[in-house]
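Note that this complex is displayed minus one protein chain, with the remaining chains in position.
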Amino acid sequence: MDMYRLDLNSDMGESFGAYRLGRDSELLDVVTSANIACGYHAGDPATMRETVKLALAKGVGIGAHPGLPDLLGFGRRNMDISPKEAYDMVVYQVGALYGFVRAEGGTMQHVKAHGALYNMAAVRAPLAEAIAEAVYDVNPELILLGLSGSELVKAGQKIGLRTASEVFADRTYQQDGTLTPRRQPDAMIQEEQRAVDQVIRMVKEGTVQSQQGTPVSIEAHTVCIHGDGPHAVEFAVALRKSLADAGITVEPMSRRFA
Amino acid sequence: MDMYRLDLNSDMGESFGAYRLGRDSELLDVVTSANIACGYHAGDPATMRETVKLALAKGVGIGAHPGLPDLLGFGRRNMDISPKEAYDMVVYQVGALYGFVRAEGGTMQHVKAHGALYNMAAVRAPLAEAIAEAVYDVNPELILLGLSGSELVKAGQKIGLRTASEVFADRTYQQDGTLTPRRQPDAMIQEEQRAVDQVIRMVKEGTVQSQQGTPVSIEAHTVCIHGDGPHAVEFAVALRKSLADAGITVEPMSRRFA
Amino acid sequence: MDMYRLDLNSDMGESFGAYRLGRDSELLDVVTSANIACGYHAGDPATMRETVKLALAKGVGIGAHPGLPDLLGFGRRNMDISPKEAYDMVVYQVGALYGFVRAEGGTMQHVKAHGALYNMAAVRAPLAEAIAEAVYDVNPELILLGLSGSELVKAGQKIGLRTASEVFADRTYQQDGTLTPRRQPDAMIQEEQRAVDQVIRMVKEGTVQSQQGTPVSIEAHTVCIHGDGPHAVEFAVALRKSLADAGITVEPMSRRFA
Partner (left out) sequence: MDMYRLDLNSDMGESFGAYRLGRDSELLDVVTSANIACGYHAGDPATMRETVKLALAKGVGIGAHPGLPDLLGFGRRNMDISPKEAYDMVVYQVGALYGFVRAEGGTMQHVKAHGALYNMAAVRAPLAEAIAEAVYDVNPELILLGLSGSELVKAGQKIGLRTASEVFADRTYQQDGTLTPRRQPDAMIQEEQRAVDQVIRMVKEGTVQSQQGTPVSIEAHTVCIHGDGPHAVEFAVALRKSLADAGITVEPMSRRFA
C-alpha cells in the first residue's frame, strides 16, 4: 500500500542588510523545505548563512531560491533574459548558497526559481531547459521544484533530474490544470477549510476541481506556504494538522526519493 | 635535491556585461593560476563561466578572487567591514565560482582576496582569520594565497590551510619585508631586467634586497602578473622565459603540494 | 524661405568606474546633442560630471539619457515595469543629471530614453505618457526626443512638451513608417552613401523610401549617431560634411525652437 506524503515549502532568507522581512524562525517550525534567497531578488550573505544554519538545526530541507537580478522589484518583474543568461544566474546563485551549505556542513536538497523567473520558466520551454541544465550541471542530485504540469518540471525530467511538482492551497485551477490568473476575481481561495480540502484531495486523489466544474489530474509533491500575510504561519500550522489527521505524512521532498 | 618552482598568477574575468576588460585569453597562455572575479568588485556570471572554461582548457589553476561589494570602486576602496561580514562575503563569492567550476567539471585550486580586501587582510589579523576560516569552511583543500609574510598567510596556516606566499616583480621591499608604499617614489621597479632578477633571487635564495640595502628573507611561491598596462602580457612572457632559463619550473601552485 | 536643419545626437558618458566605454571626446566634436547616461544602465557620477563639462565646453546640447535599472544588461533587456515605475526612474535620473548641469553652470536641453526603455516607450502608450509626464514635471522646457512617429513623441506633444523626432541613417523603414526589425536581413543599410542620401531626403523632402518601394512621410529632427563600431566617428564626420554640402544646417535641436 502506498503512503500519502507531502512537502511544505516556503520562501526564506529574504532580509537584506538593515531590512528585515519574514517570520523565518516560526515558519521553519512548520514547513519541511526552505527556499533560501540567494542575493539577487532578496537575501544577503549574512542572511543566507543564518537561514541555512537555522534550517539545518530544525531539520528542514534546504533549497536555493534563485531569482532575477532585481532587488528593487523583488524579482517580480519579468525581464527578457536569454536562456544562457538564465543558466548563468542560476549556476551563480545555487553555487553561492552551496558555499554556505558546505560551510555549515549540510546538504542542499532542491532548487526553486523565484517570482518572475519561476513564472516565465513555467511556460517558456527554452528558459525552463536552461534552468534545468544549470541545476543539473551544478549537482545532478538536486531536486528541481516547479509548478505542477509546467515546462520547468518537464525540462527537469527530460534532463534526468528528480522533480517536485508544486501545488497551491489558496489558488483555484482551470480546466487545463493551470492556475486561474490572479487578475480574475475567483483566483484566490479565501476559506481555510476549502483550501485544506483542496490540498488533501490533490494528494490523495491526484485531482483538483477546476473552476469549470470538472476534476483535473494534478501531481502534488509539495505545497507552497506563504510567509507573508498576517495569518500565514497560523494557516500553515492548521494545514499541517489537517494533513496529519487525513493520514498524509508531511516530510521534506527528498524523502520521496529515499 | 630540491627543485625550484614558481607559480604565476593573474587576475581574470573582470569584464562586466557590456564592459570588457583585460586580455584574459592571452594571459592564460602565460600564467599558471587565474584569480577569477566573483561579481562583487568585478565579473558577472557569464564572464565567470567563460573564464573558468578557458582556464580549464588551458590547464591553468582556477582560483576564486573575492572582493568588496564595490563595483564602482573596483573593490579598491577600503571599507570598514567586520570580520563576520568578510567571512560571509568570501563564502558567498567562493561558492558562486564553485558553481561554475562544478558545472564545467573542474576543480578549484585556490582563493585570493582582491584589492582593498587583500590589503586589509594583509595587516589586520581578525579580518585575515575570518577570511581563512571562510575558505576553510567551504573547502579545506583550497590553497589560500596571500602577500608573503602577511597576516593572511599566517591565518591560513593557523587554521590548517595550505598557503601560497605572493611576491611582486615590480615592487620594492622594505627592511621588514613589507612592500614600499606606492606613494613613495621608489616603490616601483621600472627596469624589466631588475624585476626579473628580483624574482629569481627570491625563488632561489629566499631573499630580497630591501630599499635599506640589506637582504630580507622572503617566501616566494607565486608572483603577481598584472593584466593591465600596455606591456603586461609581454613582460609575463619574458619573465616566464627567464625563469625557465634560470632552472625554475613554472607551474600551478597546487603542484607544490602534490 | 524655410531653412533645412538637423541635429546629430549620440549616447555619451557610458563609462562606469574602472570600465571605460566610448569615444566621447571625439564624438563631441561632431555631434550637436549628447545623451548622457545617468547611472542606471551605464554611467556614474564622475563620468556624468566630466561628460557634462566636456559637452558644455564644446557647445553641445546636453540631454539626460535615463535607462532601466540593469547595468549588467546595459539597459537593453525589456523589463515589465509599470508606468508609475517608469515615471519615477525618469524623474530620478533626469534629476541626478540636472545636479551636474547646475553644478557646471549649464542648461539641460533634452531627454532621450535609452535602449529597452526607448523601444518600449515607442510602442506602449501608457509607458510613453508616464515618461513624458516625468520630463514635463521636472521641467516643461525640456525637449523630449523619441523615435519619429512613436507613441513617445505623441505623448510628449499631448502633454505640451517640445519634441524631437529621431531618424536613423543606417536602418531601413517599413511602409508604415516603423523601422525594419533588426532580425530581418534587410534591416541595416551598409553603404555609407545610401545612408547619407536617406538622411538628406528625410530632411529635405520629409519622406523615406520604404522597403516596400513606396515613399513614406517621416519627420526628421535629429539623427542617431552611434558611438560604437570601428568607423562610428568617421561616418559621423562624413555625414556632417555631406549635410553641409546639401545645405542642411547641423545644430543642436533646441535651435529649432529658438
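By written order: A, B and C. Residues from 1 in each chain.
Here is the rule we go by: a residue touches a chain if its C-beta (ideal position, glycine included) is under 8 Å from a C-beta of that chain, and two chains touch if they have at least 3 such contacts.
Note that the structure is a prediction, hence the values are computed from the model and not measured.
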Touching the absent chain when the full complex is considered, from B:Met79, B:Ile159 or B:Ala238: B:Met79
Sole contact to the chain not displayed, among C:Ala96, C:Ile159 or C:Ala238: C:Ala96
Options B:Asp11, B:Asp24 or B:Asp70, residue touching the unrepresented chain: B:Asp70
Chain A residues touching the omitted chain (full complex): 16-19, 21, 42, 44, 71-74
Where the unshown chain meets chain B, residue by residue: 69-70, 72-73, 77-81, 85, 116
Residue ranges of chain C at the interface with the undisplayed chain: 39, 44-46, 48-49, 84-85, 88-89, 91-100, 102-104, 134, 137-139
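Basically, only the chains that are shown with their structure count from here on.
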Where chain B touches two or more other chains at once, by residue number: 44
